[in-house]
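As you look at this complex, bear in mind that one protein chain is not there, while each of the others sits in place.
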Amino acid sequence: MEFLSYLISGISLGSVYAIIALGYTMVYGIAKMLNFAHGDVIMVGGYISFCAMNYLGLPSIVAVLLAMAVCTVLGVVIEGLAYKPLRSAPSLAVLITAIGVSYFLQNAAQLIWSAAPKVYSPVVAGSLSLLNGQLTIPYVSLLTVVVCLVIMAGLTLFTSQSKLGKAMRACSEDKNAAQLMGINVNATISTTFAIGSALAAIAGVLLCSFNGTLMPTTGSMPGIKAFTAAVFGGIGSIPGAFLGGLLLGIIESMAKAYISTNLANTIGFAVLIVVLLVRPAGLLGKYVPEKV
Amino acid sequence: MKKKFFAFLMAVVMVFSLVACGGGGDDATTDDTGDTTEDTGDTGDSATTTTFKVGTIGPLTGENAIYGTAVANGAKIAVDEINAAGGDIQFELQSEDDVADGETSVNAYNNLMDWGMQLLVGPTTTGASVAVSSKCYEERTFMLTPSASSTDVTAGKDNVFQVCFTDPNQGTSSADYMAENMADAKIYVLYQNDDAYSQGIRDAFVTEAEAKGLNIVGEGTFTKDTATDFSVQLTAAQAAGADTMFLPMYYQPASVILNQANAMGYAPTFFGVDGMDGILTMEGFDASLAEGVMLLTPFSATLEENASFVQAYEDQFGETPNQFAADAYDAVYILKEALEAAGCTADMTTADICEALVPVMTTITHDGLTGKGMTWSADGAVSKDPTAFVIQDGVYVLPQ
Partner (left out) sequence: MKKLTIKRTTRTDFITYLGVIVAFLIMMFLRDQGVLNRSLTGQLVPICCYISMAISLNLTVGILGELSLGHAGFMSVGAFSGIITAMSLQSTIPYTPLRLAVAMVVGAIFAAIAGIIVGVPVLRLRGDYLAIVTLAFGEIIKDLINCLLVGYDSNGLHMALNLTGSKSITDLNLQPDGIAIIKGAQGATGTTTIASFTAGFVLVMITLVIVLNLVRSRTGRAVMAIRDNRIAAESVGINVTKYKLIAFVTSAALAGAAGALYGLNFSSLQATKFNFNTSILVLVFVVLGGLGNIWGSVIAATVLTILPEALRGFDDYRMLIYAIVLILVMLATNNSQAKALLGRIIPKRKGAETNG
C-alpha cells in the first residue's frame, strides 16, 4: 500500500517535471538553446496566478489564463530583447544571456513580491480517498497528470499536423533550408518561445499547487530537474520529455522512500548518467551519426 | 585586440575607483599595529556627537532574504526609537547583504569596517556567522548575532555573543518539554539535512530524547533541493505509527509539510522550534492547518506585551515581524545597555569598545521582546526561557 502511495506521489511529481520539460524541449528543439530562464518564467506564472486569485479574487481558471497571457508576453519580450540579437552568436553566449535573464527575473520578483515565501493554495482542493482511506490522492495530482497528457498530445498533434508546427520542425532540422523554403525562421522561433512560455505558466500554477509555496527562487531547482528530465528522455523529443519527467519523478520518490532521502537527487542524477552512457542521446532521442 | 584593451581598461578603472572609494573611510579602521594617531582625524567630527556606527549583515537578496530583511528592519526600528528618544547613546545603522554566503558575508563585514563600523549586529545565518565571527575575533570587533544559533559561532571567541538560543539548547529544551508533557508520544523527527540550524537542533534533540527515554519511531530528512515534496516522508511517518512529528526547521518547509499532511489526511501533533514562528503570518497560509501545532519559541507577535513593536514594524514595512526581527531589535537594545554599563563613548575605536564590552556582557541583564531577564555566559550563549505555545484559532496560546 505504501508502495502505491509512493508511486502516486512519484507520478504526480514526475508530471510536474514533465510539463516543465516539455517547455524546455520545445525551445531546445527549435532554437537549439538551453533556456535557463525557463524555470523563472514558471515562477512568474506562479506569482501572477497567485496575485490574480488572492488579490483580485478571480476564479482559478481565469487566473491561469491571465498567467498564461502575461507569461506569453514576457516570453516574447525576453526573446526579442535578449535572445533575438544573438541569433547568429555562439550558443554559449546565448546560454550566459539566458542565465542573466534568470538572475534578472529572480531579483525583479523579489523586489516586486518580496522575499517572503507565500503559501499557494492548490487550484483544486481536496483529495480522492481510495481503499477505505488507505490511499489518498490529491486532486491536484490527478489534474497534473491529466493536464500533462493533454499538453503532450496537443503538442504532438500541433507539430505534426499544423502548418506552423511543420515550420517548427523544419527549422529544427535545418534553419537555412527552412528559410529557403520560405519559412520565416525568426517568427517561428518567436512563436516557439510564446508557446513555451504559455506552457511555463501552466507549469507554474501546477508546480505551486503541488509544492504549496511560492518564492522568487521557486523555479530554479525544478527548472534544472526538468532540464535533466528532458535530456533523460532525449532532448528535443516531445514524448521523450514526458517519459523523462515521469521517470525522474518516480525514481526520486522511490529513492526517497527506500534508499535515502539525502541522496534522492543523487540517485536521480546517477540514473541519468547511466542512461546516457547506454543511450547517448537519451531514451527516445534520435542519435545522429556524424557525417564526414 | 580592441576588445581586450577595452576589457583591460574597464578592469583598471574599476579597481582604481574602488581603491579611491575606500581610501576616504579607511582611517576609521583600526590597524593592529596600533597607530592611533591617524584616527584622530576621524574622531574630530565624531567626538562632538554620541553616535555609534552599527552594522547588520544578512541575506537581503536570494532565497534566504526573508531572514536578513527581518534582521535589518528589526534593527532599524530599534535604532530609530533610540535616536528619537535622544540620550547619550545614538546609533547610525548600515545594513549589508551577504546572500547567506560565507564569502560574501566576509566581504560585507570588510565593507562595513571600511565605513567605520564600531559594533556588529549579525550576521543572520549560521554559516556566514562562523566565517565572520573568526574575523571579528582576530580583529577585535564586538559581534552580537541576533539569529545565528550554532555553538560554532561563539566557540572559543570571547567577543561574540548571541541573542537567540543555541541549537543544542533548543533541541534539549524540546526533548525535555516532550518528556515532561507528552512522555508516551511516538515521535517522528523530520529535519533538513543540509541546513546547519536544522541538523544542530536534531542532533541535540535525539541525544536528549534518548537520555529521557522518549520513543522516536523514525527519522526522515530532506534537503533544500527536495524541500517541496514531503509525501514520502509523511507516508513513512504515518506507516511508523507516529502521533507526534518534531520539525526542527524554518517555517517555509514546515508550511509545506502541514499542507501536504492535511491533503493526505494525516494529522499528528506537530512540534516546532523557534524557526516555526512566522508560519501564521505567511501570505496565503490557511491558519486552520496550524491548529494544534506546538512550538517552543521566545517570541510571539500575537502577545500583547510585544504589540507596540509589532505595530511599528507593520506600519513601516507592511509585514508582521518574525522572531528574527525581534532578535535584531533586542540586539540593538542589548548593545545600548552594554555600552551604557561599560561607559563607552562614540569616539572610542572599534577594538577599545570591544574590550570594554566583553567583561560587561556577562554582568548585564536585559528584558527584551524575546525574553525577560536575559543573561550571557562568558562563552557567548544567552540564557533565557523558551516558552511553549500551542496555536489555537490562529494565535499562540499557552498550553493547558
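Read from first to last, the chains carry the letters A and B; within each, the first residue is number 1.
FYI, a residue touches a chain if its C-beta (ideal position, glycine included) is under 8 Å from a C-beta of that chain, and two chains touch if they have at least 3 such contacts.
Here the structure is a predicted model, which is why all the values come from computation and not from measurement.
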Chains shown that the absent chain touches, full complex = A, B
Chain not shown: contacting residue from B:Ala196, B:Leu214 or B:Cys344 | B:Ala196
Using the definition of touch stated at the top, determine which of A:Val119, A:Ile137 or A:Leu272 touches the missing chain.
-> A:Leu272
Could you tell me which of B:Glu219, B:Asp274 or B:Glu337 touches the chain that is not displayed?
-> B:Glu219
Of A:Leu58, A:Leu135 or A:Ala281, which residue touches the hidden chain?
-> A:Ala281
Missing-chain contacts mapped onto chain B = 2-4, 7-8, 10-11, 14-15, 17-19, 21-23, 25-26, 29, 31, 60-62, 96-97, 101-104, 106-111, 113-114, 126-131, 133-135, 150, 152, 155, 191-196, 198-200, 202-203, 206-207, 219-221, 223-225
Where the missing chain touches chain A, by residue | 28, 34, 82, 85-86, 88-90, 92-93, 95-97, 99-101, 103-104, 107-108, 111, 224, 227-228, 231, 235, 260-263, 265-266, 269-270, 272-273, 276-277, 280-282, 290, 292
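Quick note on the criterion: only the chains that are shown with their structure count from here on.
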Give, as an integer number of Å, the spacing between the C-alpha centres of chain B and chain A.
-> 36
Complex contacts: residues of chain A adjacent to chain B | 2, 5-6, 9, 13, 50, 54, 107, 110, 114-122, 127, 129, 133, 136, 138, 140, 210-217, 221-222, 252-253, 256-257, 261-262, 264-265
Per the touch rule above, chain B residues touching chain A in the complex are 61-66, 69, 193, 220-226, 228-229, 231-233, 235-236, 239, 252, 255-256, 259-260, 263-265, 282-286, 319
